[in-house]
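Just dropping this structure here.
Removed from the display is one protein chain of the complex; every other protein chain stays in position.
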Amino acid sequence: MKRDLVSIDDLSSGEIAALFRTVDEMAARPREWTHLAQGAILASLFYEPSTRTRLSFEAAMHRLGGGVISAADMRSSSAAKGETLADTVRVVGGAYADILALRHPAEGAARVAARYASVPVVNAGDGSHEHPTQTICDLYSLYAEKGRLEGLDVVLSGDLKYSRTVHSLAYALARLRANVVLIPHRGFEMPEYVLRRLRERYGNEPQRLEADDFRSIAGRADAVYFTPQRPHQLSLFTEANRVAVAKLDALYVTRPQQERFTEGEAAPPVRIDREALSGARFKDTFVMHPLPRVNEISYDLDQDPRSLYFKQAARGVPVRMALLAFLLGRLDLGAEAPAPEPTAEAVRGRLGMACPNPTCITNLESHYLEPEYVVVSRSPLTASCTFCEVAVAPVLVGCASTRVFHRHNSGDVRRIKAEHLVLFASEEQARGSGFAAAGRP
Amino acid sequence: MKRDLVSIDDLSSGEIAALFRTVDEMAARPREWTHLAQGAILASLFYEPSTRTRLSFEAAMHRLGGGVISAADMRSSSAAKGETLADTVRVVGGAYADILALRHPAEGAARVAARYASVPVVNAGDGSHEHPTQTICDLYSLYAEKGRLEGLDVVLSGDLKYSRTVHSLAYALARLRANVVLIPHRGFEMPEYVLRRLRERYGNEPQRLEADDFRSIAGRADAVYFTPQRPHQLSLFTEANRVAVAKLDALYVTRPQQERFTEGEAAPPVRIDREALSGARFKDTFVMHPLPRVNEISYDLDQDPRSLYFKQAARGVPVRMALLAFLLGRLDLGAEAPAPEPTAEAVRGRLGMACPNPTCITNLESHYLEPEYVVVSRSPLTASCTFCEVAVAPVLVGCASTRVFHRHNSGDVRRIKAEHLVLFASEEQARGSGFAAAGRP
Partner (left out) sequence: MKRDLVSIDDLSSGEIAALFRTVDEMAARPREWTHLAQGAILASLFYEPSTRTRLSFEAAMHRLGGGVISAADMRSSSAAKGETLADTVRVVGGAYADILALRHPAEGAARVAARYASVPVVNAGDGSHEHPTQTICDLYSLYAEKGRLEGLDVVLSGDLKYSRTVHSLAYALARLRANVVLIPHRGFEMPEYVLRRLRERYGNEPQRLEADDFRSIAGRADAVYFTPQRPHQLSLFTEANRVAVAKLDALYVTRPQQERFTEGEAAPPVRIDREALSGARFKDTFVMHPLPRVNEISYDLDQDPRSLYFKQAARGVPVRMALLAFLLGRLDLGAEAPAPEPTAEAVRGRLGMACPNPTCITNLESHYLEPEYVVVSRSPLTASCTFCEVAVAPVLVGCASTRVFHRHNSGDVRRIKAEHLVLFASEEQARGSGFAAAGRP
């Protein structure tokens, strides 16, 4: 069976550990692996602009001795003629290439591609959702510097809403038992669906601070703060002192993902610099960033030994070499694959509500993709989108067999068979689909 | 002498048959041919967006062990600075690469490239004109499924005006003695110049139906129809029953080439689905499409064993492997090349009328390309453009030696020597070029 890398959870912890050992070897002798992908072809399908990620995949494939076919600007080629993602990957990810690296602006796009392609699909970033290969670079960099991941204190800061890299990273850190501290920009908090997955899958409840708190982590004598770029922004940083952190192993900074902002959203002009990290608690704090940075990290940190971002990026090639070789079936990691997830109740079909996330792939390519949900709870009924994972809270729940609908928190909902569940966003939608209110018997 | 593939007629029937045997072998063992293009370089020059075609050429070259240099967006590179196609291919198709794959929005562009490049040129689509490598994929797919091409009944449907794939395919089917049935969208009929070539070169007169007729092919008890996407479009499909088709071997569906539409042109929202193909006559009808599709073929056909479009696309790589290896001179097909066409009278020169096709390459790059016509008939004088093949009907015909012009249907036209022929679109043009009306002696 083919292996895809859509979510970081598609790799078991054992596989991640084994990958690290392979990356060590590949980084040490980068030119000795040209036998591994001999005769294989990687297709880069990039629906969003990228240089670093695409070039690192392609450099990795070259180092493995494979061939590369590259579509750097899919938006203006077949997609411009109206071709669906499914059609594209069925052809390119079947007959043309032996493995696909896909970047796409819609959440869930990589999951769709993995279903339709007959070859392994690597998610090189799907909207605000996940970016698992970056996470392996991040984890490997931390591991290489700190010698372990378990028990590390890692701050994820900035745009936690739209930054896909911190989503995948949070899952992995939680699973590998690091401590995750969140310091989002105001209005850019970690999405609920990420927090729920952290809680439900890994029992992890990350510490959450406001950006204001960061200044006070180290106390008065040892002031630590984000440097605002304009003086009048100082008011962002108050003296609140609600959380104490003894020391930090890593501070992960993110670029405000302005290309995904909705109207009215604006990132605060905050920048990390040497002064911000002058406190004792930051003595051994690695500053990480997935790059490209804009202004979040001052250039004065580039020469600081705690800056890890260029090393992270440099490791992109050996990490992706190991991943490509593994997914192509040319590298045996000797570790068990992840256990299959317990089968959850699924809701499928054209009837009922669309995914509430407007940039979910099911909304952007709705002419062939049906909404598909996983039931999280029966009372009240809540679910999440199979593709983009956002929470789905129907107002009404119907039974496709009786054509009757109930309120989402009605006890009757529990009696509907899973295969008959239909979720509605409104009574109007339910009645428009030919469903009637549950009557009294 | 170098071999180009500008038109499907650049391959003899024997060569096509021999190619099929090679494609069989290459498809069966795709990784065993890396010796064939060792050291050779393919240049992809794409002046129109494309993913599938470009990537399949490039994947094919990788499978042959060759190198690839790729310009996916020529419109915004050298062409943006005003460089001509001729200059570009003289350099790239001379010193940089050993073979060129060219896609261009102007009809006749591939012919121009073949003249100026010193290496073989493969036409990867020139405007609405031809797309011969797609045709080899189409023919090979039909042949692989049906075991023969001769005598097959093949419907070409949809946008027959702008769809270059059906032009090349119609020529090949006619030559290989399949029966061609045309069912164009209204207003998108097969161009006259294609019909003339079918008639004159292959003695083929395709059956022509209106889209309305398709419904009635199978008779009342066995209704067959294109499914209109909106109910009020049903009126498109009347009960006319002028043609009877016993059974169909293939139904070739095309995407309305909206990017080539002129103002006022609009494609009807017609879609083929399972129901349309439920009649007995369609039991063994393969549904073909060059992809990308938009809405012409319902997704419910994707799992139907009669759907051939993904297989067509999948065969793009082995087909192009065989073609590239052949054109590079690395594969001996053991078949005779096409006989040279009988020499026709040619009209060349800056004097006289421009090609009436506004998207002909001679009009788009008129500063160095002269109009060039082949005389079809002397009385009245008709001709066709050497590059885009559209019919040219001059109003007046001049003699460059006597500087006298005649009406196009004058008996005097027959006495003008071929090298003195000048075609004029109007008397004003003739007089402006210094020609005078033929006087009485």
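The chains carry the letters A and B, assigned in the order they are written, with residues numbered from 1 in each.
Quick note on the criterion: a residue touches a chain if its C-beta (ideal position, glycine included) is under 8 Å from a C-beta of that chain, and two chains touch if they have at least 3 such contacts.
Everything numeric here is computed off the predicted structure, so don't read it as measured data.
J.: In the full complex, which of A:E150, A:E259 or A:E341 touches the chain missing from this view?
T.: A:E259
J.: Can you tell me which of B:S70, B:N179 or B:T285 touches the chain that was removed from the display?
T.: Missing-chain contact among the listed residues: B:S70.
J.: For the chain left out of this view, which of A:V154, A:A250, A:V317 or A:A383 touches it?
T.: A:V317
J.: With the missing chain put back, which residues of subunit B would touch it? List them for me.
T.: 39, 41, 43, 45, 67, 69-74, 76-78, 80-83, 87-88, 90-92, 94-97, 367-368
J.: When the complex is taken as a whole, what residues of subunit A touch the one chain not shown?
T.: Subunit A touches the missing chain through residues 31, 34, 49-52, 54-56, 58-59, 62-63, 68, 70, 72-73, 255, 259, 291-295, 299, 310, 313-317.
Everything that follows uses one rule, which is that only the chains that are shown with their structure count from here on.
J.: If you average the Cα atoms of subunit A and of subunit B to get two centres, how far apart are those centres in Å?
T.: About 45 Å separates the centre of subunit A from that of subunit B.
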